[in-house]
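Sharing a structure here in structure tokens format.
With one protein chain withheld, the remaining protein chains of the complex are depicted in position.
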């Protein structure tokens, strides 16, 4: 029996009369927000974002979503950088890699001129990166992100953790370190997810030198996670497309594109996509390291 | 007056008619789980387990239940390893001991060829370990776990803490370190528990060099803990047989075989066994070390 | 259309009859307080303040409001110092700066005689500082605060964090350190706050060597924050004038002058001023440092 797709609603006959009540000013309702900062997760919606000048960058503002001071103890930072035309980046902290996902606008990236292996391009330079492109800058690579017309970036940073114990043994001697890397989400294949139905792309290679990966996950309306997950891995998520319901711990949240979620280790987590459009989100997941080394905050 | 045993219910006359409502698909109910991750305890039930490839092992997947990133600050890891036929183990982190309890299938174990005292067997090798067998590998012993037909293991790991202060004085000079050890639960005697009624087996020796012990506790239906415990010791528990009610903090949980519980230091804890079958659980308990050295996370 | 100002209520006709019920003894109601100490914020109202002798000072008592032991992990201390006539200060901990805001009474301050650049005054001495004056003593500057008639001070202290990473690069070589500084709130200009309506003064310079700033924020009745803020920065706030409603997380508090609030990183926060008088509060905000270096407690 074929699965039937969700239908699209027609206009409500009451919309015209109700124009004054349309809730269109919801983001300006005094003291009201869909955001919530809980013991083991957070939902950060657009009306709660605070933008400040991004120290060390030029002509750029940032809104931080996740940093290690958060309850549950993230080991990474996640923030939105709004680059004005002509803006350019500063460096992350020592020992810290940076991952950039382009939300909007257009950027050029230039890896460390001395350390780069080029990342597939001459001298480690890529131009005209737009929505869906991403770039990974290894820790301590001096690099530059520039834009002539302006851009909105989703950025993740984390102090790099080298392999140890059984993982180091599996890699063997002379282990490689993560390398400069640029790509586009839609160029990547879907990966098998037995027992689940979502579409999965992994933006980074799956070899053991990387200490995280970025998953882009797609759900058609009605699709959901089949495991009601509890795991040690952390997540920093931005919903890129669509609408649905996220269960986090014992709370259920209606979410839509533009919402950011922090999931601490072990928070119960489950998503269902609703409506008539695909849901797509990007998510950081720490991996390839023995979790016995990650303490509670 | 003799205590009367619990009776076994006959079939419900409504079962046939109610077949379509039998709840048999409960583990697939979208977004529903009995799992709960609280401030000072967690209950992890099968429908929440997430399996991933176990880094450093061959042909093995794992679902982690407890790691130090959890709220309440466990000092150990607890996970299930699903070994496919032909699988073999990797090493834990440096300074970390590993305890293996066989849930299902059959394994062979080989202790560190150089460091072993044999553990009672020639060259520290044991074959054909099945449900109820356990093995302790001291920290930094290079060892191997292998299986030809596949196995499901419950594994605990912890960075070994050597004795200090009054405990070190009580041990005296040249203190021994924990040794490689293999045994079977049902070969061990029950230990006295004055004021309590549960059957208790301790899987490790009670001498002061060990920094934890593993208790296997048996409750007949109607038996329960007589102390409503609060203590500094941590627990990682798997219910191996039976059904009952666990009170953790101010929450009460119905539990059954296959459920895993994390109990943080000082969480109120109490169990009662119900139904008509024995309840048996295995539990890690840290011991023999002055608790003034264990900080809150 | 002009915005209309709030009106002032006349006397209630029932006040005379109700004199015995006037709630005037509210601060002495057994076991009752408006204070609340939550996971990610605290409200500390006058009836909860505990005064003790201030170690290392002379003739001074203190009530601490915020210290690093608090849930949410403040990186600073905030306390009220009540100096009796003739009192004098002791030193903060090594590496720790001190910021003093005069609430009441009158003080003299003397910066470190050797390290001072004078702070705009001969030899770093200022007399007759009263309500609204403030002074910043850099870490490890030996300084003195004295009073002949007594004073009530609001004091903040924090271990100084030097710049690193992209911030250090932006400052360049030979970075300056924060300097001794004295000023008066009402001598400072208002700063633009696009999208918001509150009046904002920053008590410290905005250059990158300072690791915090102090904001004095003014709201007329009916004015409120337009962003329902979530951010990584910490706040220690004292309401200096007025009354209103503070939303912190999912809790709403009626607040008035004299109330102190601790806001942990990421707590949802929003203020609205009410009544017929200006609300003014002073707030510490950590800044100019990459938040990836600040862990959860």
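Going by the order they are written in, the chains are A, B and C; count residues from 1 in each one.
The rule we apply is simple: a contact is a pair of C-beta atoms (placed from the backbone, for glycine too) under 8 Å apart; a residue touches a chain by one contact, two chains touch by 3 or more.
Source: prediction; values computed, not measured.
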Shown chains that the omitted chain touches within the full complex: B, C
Positions on chain B where the hidden chain makes contact: 39-40, 72-73, 164-167, 169-170, 208, 224, 226-232, 234, 245, 247, 249-250, 252, 265-268, 270, 272, 287-297
Residues of chain C in contact with the chain not shown: 28, 30-33, 35-37, 39, 42, 44, 47-50, 52, 55-57, 63-64, 67-74, 76-77, 90-94, 96, 157-159, 297
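Here is the rule we use: only the chains that are shown with their structure count from here on.
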Set of chains adjacent to chain A and to chain B: none
Most central chain, judged by mean C-alpha position against the global CA mean: A
Overlap residues in chain A, where contacts from two or more other chains coincide: 39, 72-73, 297
